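Here the structure comes first, spelled out in structure tokens, and everything after it is commentary.
Missing here is one protein chain; the remaining ones are kept as they sit in the complex.
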Amino acid sequence: METFGKRYHPPGTPPGTLSRHGTGGVTRIRLFEYDDKQFTETPAPTPAQCQKAAHNTQADWLDVTGVHDPTAINALGETFGLHPLALEDILNSGQRPKVDFHGQYTFLILNLPHLVDDEITLEQVSLFVGDGHLLSFCSGDGTAFEPIRARLRQGFGRIRTRGVNYLLYTLMDVVIDCAFPVLEELGERIETLEEQVLENPDQAMLNTLHQLKRDLLLLRRALWPQREVISRLIQHDGELVNAEMRPYFGDCYDHAVQVIDLIETYREMLSGMLDIYLSSVSNRMNDIMRVLTIVGTIFIPLTFIVGVYGMNFEHMPELKWHNGYFGVWGIMIALAVAMLAAFKWRKWL
Amino acid sequence: METFGKRYHPPGTPPGTLSRHGTGGVTRIRLFEYDDKQFTETPAPTPAQCQKAAHNTQADWLDVTGVHDPTAINALGETFGLHPLALEDILNSGQRPKVDFHGQYTFLILNLPHLVDDEITLEQVSLFVGDGHLLSFCSGDGTAFEPIRARLRQGFGRIRTRGVNYLLYTLMDVVIDCAFPVLEELGERIETLEEQVLENPDQAMLNTLHQLKRDLLLLRRALWPQREVISRLIQHDGELVNAEMRPYFGDCYDHAVQVIDLIETYREMLSGMLDIYLSSVSNRMNDIMRVLTIVGTIFIPLTFIVGVYGMNFEHMPELKWHNGYFGVWGIMIALAVAMLAAFKWRKWL
Amino acid sequence: METFGKRYHPPGTPPGTLSRHGTGGVTRIRLFEYDDKQFTETPAPTPAQCQKAAHNTQADWLDVTGVHDPTAINALGETFGLHPLALEDILNSGQRPKVDFHGQYTFLILNLPHLVDDEITLEQVSLFVGDGHLLSFCSGDGTAFEPIRARLRQGFGRIRTRGVNYLLYTLMDVVIDCAFPVLEELGERIETLEEQVLENPDQAMLNTLHQLKRDLLLLRRALWPQREVISRLIQHDGELVNAEMRPYFGDCYDHAVQVIDLIETYREMLSGMLDIYLSSVSNRMNDIMRVLTIVGTIFIPLTFIVGVYGMNFEHMPELKWHNGYFGVWGIMIALAVAMLAAFKWRKWL
Amino acid sequence: METFGKRYHPPGTPPGTLSRHGTGGVTRIRLFEYDDKQFTETPAPTPAQCQKAAHNTQADWLDVTGVHDPTAINALGETFGLHPLALEDILNSGQRPKVDFHGQYTFLILNLPHLVDDEITLEQVSLFVGDGHLLSFCSGDGTAFEPIRARLRQGFGRIRTRGVNYLLYTLMDVVIDCAFPVLEELGERIETLEEQVLENPDQAMLNTLHQLKRDLLLLRRALWPQREVISRLIQHDGELVNAEMRPYFGDCYDHAVQVIDLIETYREMLSGMLDIYLSSVSNRMNDIMRVLTIVGTIFIPLTFIVGVYGMNFEHMPELKWHNGYFGVWGIMIALAVAMLAAFKWRKWL
Partner (left out) sequence: METFGKRYHPPGTPPGTLSRHGTGGVTRIRLFEYDDKQFTETPAPTPAQCQKAAHNTQADWLDVTGVHDPTAINALGETFGLHPLALEDILNSGQRPKVDFHGQYTFLILNLPHLVDDEITLEQVSLFVGDGHLLSFCSGDGTAFEPIRARLRQGFGRIRTRGVNYLLYTLMDVVIDCAFPVLEELGERIETLEEQVLENPDQAMLNTLHQLKRDLLLLRRALWPQREVISRLIQHDGELVNAEMRPYFGDCYDHAVQVIDLIETYREMLSGMLDIYLSSVSNRMNDIMRVLTIVGTIFIPLTFIVGVYGMNFEHMPELKWHNGYFGVWGIMIALAVAMLAAFKWRKWL
């Protein structure tokens, strides 16, 4: 999971100041222009091409991935008239999901979780939807959107005929559904851990449990607000989610709720497992103590008895008895048997 | 309880893509057409019969069980004009209960819990209610609806005279009431476990407790939203729940609340039992330690004393005393008695 | 507290099916007709008398106790035009408190807790208030209402002059106030337990604590919804709670809130006591271990020393020294004193 | 803190029945009549004087302390036309804070906490505010209001010129601010306890902690509803809190919120301290066990070795070796050093 690196300006910096964050990735811009008849893909559009796209009647998708370059973002912001604070949010990844309704466009921030080398990674997806065009900014390499790009290119399904609102839905649907494989992976780890804890708990599991708990905590923090975002989008009195689009966004909302539901369920399961782990440890301790106690309480008195007859007093009558030695053995065996019976009766054996 | 299997499409799949889920069960379709005078049951209706039923004035119940076949579902969807996303939800069982109000019909998803070989199993029931017809889709074999089918066939009670709204109520009532026998079974298991924990706690109970907790957690996740679903159904400004039907759906709502209430009560009881279990284990540990301590603290000093007179120094005056041996016994008995008295005083005995 | 017996119909039973529940008690019906001038009490009214009472201008109270007989309830239901689902709720005691506003009457279910042989028992009280008449159904023997019957007979206070709304208030007031003696009893048990836990904790207290927790849990479940019931009654736009009656029902509401407040306070106190209990047990364990450790760590090294001089080597120079024996005693005493000092310094003594 | 004594009528008592509660204190009535020009204080007003005051144009404050006498309260109730249920609430101290808006007056109940001999005590303050007069009833001796009486007598500040609404504010302000010294005292106790727990935890602290927790629990129960009371007072559409008075009551509200905030913060701090205490106890146990283990594991094997050479077998070659004794010492020292090294390595030393 992401560490908590610096993702803020020094307090007092003027708003809308864009600075370079993150290290890796190449910024890549793709422009898709389409309607039910035509489809154009421009791999690296010039500002002029963007400008033209911003004013034509076709649906446009400006698909920006690997967002780290303030200059490029600033240029796009000016072309499409985006608010400087929104641009700041795009560059400072690690924002909380939100939706803002500006006059001419709607601005959304979502978190797309995916697994990189078994590590949960969050990619920030920022979306602007305006009149006939949609801008998407991914902080990562945006491979999650590849199926949508393919559907656009192939003209498969309804996607080319329905405009940017439908495109917004497909993008949001992808972002939200990406949580399912991640949660499935976590769910499998939890089930594996659960079996181990019930069978043979050890300290290493505790660290795994702690790691899973932390992952879920950060995942919850990143995904919880998305439900609210979609809900506000649906309830907003705009033309973005009209009667035709409502079932689609409603479906998105259901999935977001299911994601939260799963996270909460997993969290409660982990809490329960910690209890199991701790009481298993208690039980083992109990077992260990029981053995020590049984051995100790049987042999300590016997050792005392043999010690008695190891004393060197001149006058010890028992030592002279012919069967003294065997008598002592008899007493000791009787004592040991009595103690074992007492333990049996107390159910310690 | 159900495991968390794959129940989602790969992210990026076009919405409304129907694919085959689940393994067992045969899809079976039955068509009931009835009013207060007539009753017809068609075991395996053809699309044409369905089409005809969709337009006549009689109340129709299209009762589909064992839903696993995308083709059949798709055909029905086209006949009755159902939304592709709703069809997707029907096939991907494991959905969260919900109600959607589309223009011409109301779409409900509910979870029907029942016991199969002492295992809690969830069956997804999807309901479409439109103008004069009701479609029900069960992910399982739908035996829970058998009494209703029987009441329809026999014309017993008000069921034939009241149209599909009343039929919707009877189906929902069955779905919700099915939770009671399941919860009663869980309640009995909890009571049994409680007695065992109070009498003689052991590690196996912990696993039972964990299993019960997990069952309740998943049951809560499946049934909690049903209260909201019925509440939204009642508050919706439609003709579905009119003044006459309100007491019936209100009764349904009360039952859904009682189910949640019971689940929460059981959960709190289990939490309390874990505390009892853990402190019982602590108490046993205490008992064991006490015995070890008593035996140890009495005999360790005595063993030291006998060790002293086992030393081989040439010059040890006590060894020559005539009553030395008996004197040592006297001292040791006095010491043991004093220690026992101290333990008695500390209430360790 | 009540066990979780079967209180539901098999799923799929037609709504409004009345069946016999419970075992004890005789159903007893009393009819009170009164206004500011007249008062009539009919011990076992005939249906005709009920019918007459239902239509006269006097205030009528039909007081039914020991409700177990479906036939009698059904007959009353038809006389007064009650909804079959409401009749079902009356017979199946163990319902959640609720209020339903039907057109002509208001239907309330409340829970009346009382102590029977130191056990908390819940009696279900169902009330119908219609135009000038009130029907009350107690699942138990209804002795809690005896003071009200006496006040009606004696014409004491305002009760005869104010109609059924005031009668409804007096009945609800009794039902809610009955929780106070029960909670007082629980409060006393909690205080007794608290003293014991702080003084001398043992395993039996844990079971008492568990029992109290469970009682409070079930009491909360039974009484919590009553606040909501009264609140909805007050906010309902009907003539039941008019300006004059509002302070009375407001007083009822305050008492219901106080009951919940007390239950929550008790629950938190019990949680705190469990912590105290567990750490007391830890502390005792600590004490026991400390004694064992002190005795063990002092005598184990000493026993080793005496063991050394109990060895039978031919060549052990110390054994021949004249003061060897006393020298060993000196060393051992010095060692013991040093260890005691170390324990003192570590504050273990 | 107050014990849970009987403070309720037997269920079924007619509403408004006044009975004597509490034991100590003398009922004392004072009447203050004032406007910006005049000021009269009547120490023990006759009913006629009260009657007159109820109808003049001056602001009147009828200040009743030590409320235990039903007759006097009843007489006042009739003079000023107060509702019998409100009078009942005044006498039964221990009510939950509330505000009731009757037609002609507003009725408030508040709790005034103060310290008596280091014990937290709650005094119930009941206030009636009507057209130009205010009645206050304290269940205690009302010393908390002495500064206000002094300000009225001296005519200091705005108090004489502003009417009863301002007087209501000053009284409420005193009641709410009285929580601060109490909380400061609790805060100091918590800080002292915290230092002790971190330094040297013992069982007595646990009882102090439990006592503090209980005090905070009961204080929270008594003060939590006051926020709601002031909030409802401010939001009520009456002339009581007009535009001019709003900042004053707003200030009251802020203080009530601060009180609750502090209580919650203290509660969380106590929870944290219990964790610290418990783990400190665990740690001490650990320390004790470690010492026992080190001593035991070093000397038990050594004692075995010396035991070996204490055996009396006729044929034991080592006993005859000239340096056998010193050789055994060498082995034993080597063993002890090896064990100490192992403990060092495991960081037990």
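Think of it as A, B, C and D in the order they're written, each chain with its own count starting at 1.
We adopt the following convention: a contact is a pair of C-beta atoms (placed from the backbone, for glycine too) under 8 Å apart; a residue touches a chain by one contact, two chains touch by 3 or more.
On a predicted model such as this, the values are computed, not experimentally measured, just so you know.
Student: Among the options A:100, A:141, A:184 or A:261, which residue touches the chain absent from this view?
Tutor: A:100
Student: With respect to the chain omitted from the figure, which of D:81, D:147 or D:327 is a touching residue?
Tutor: That would be D:147, which touches the missing chain.
Student: Touch as defined at the start, partner being the missing chain; which of A:132, A:163 or A:324 qualifies?
Tutor: Answering carefully, the residue with contact to the hidden chain is A:324.
Student: Provide the residue numbers of chain A that touch the chain removed from this figure.
Tutor: Residue positions of chain A that touch the missing chain: 3-4, 6, 8-15, 83, 85-86, 88-89, 95-96, 98, 100, 102, 200, 203, 206-207, 210, 213-214, 217-218, 221, 274, 277-278, 281-282, 284-285, 287-289, 291-292, 295-296, 299-300, 302-303, 306-307, 309-312, 316, 318-320, 322-325, 328.
Student: Just the residue numbers, please: which parts of chain D touch the chain that's not shown?
Tutor: 144-148, 151, 156-159, 169-170, 173-174, 177-178, 180-181, 184, 187, 191, 198, 247-248, 250-251, 254, 257-258, 261-262, 265, 268-269, 272-273, 275-276, 278-280, 282-283, 285-286, 289-290, 292-293, 296-297, 300-301, 303-304, 307-308, 310-316, 346-348
Here is the rule we go by: only the chains that are shown with their structure count from here on.
Student: For chain B versus chain C, which are copies of one sequence, does the interface use mostly the same residue numbers on each side, meaning over half shared, or is it different?
Tutor: Mostly different residues.
Student: Rounded to the nearest 5 degrees, what angle rotates chain A onto chain C on CA?
Tutor: 145
Student: Could you give the separation in Å between the centres of chain B and chain D, each centre being the mean of its C-alpha atoms?
Tutor: 41
Student: For chain D, give me the residues that contact two or more of the other chains.
Tutor: 310
Student: Work through the pairs of chains, note which ones touch, and then classify the graph as line, ring, star, complete or other.
Tutor: line
Student: What's the complete list of touching chain pairs for this entry?
Tutor: So the chains that touch one another pair up as A-B, B-C, C-D.
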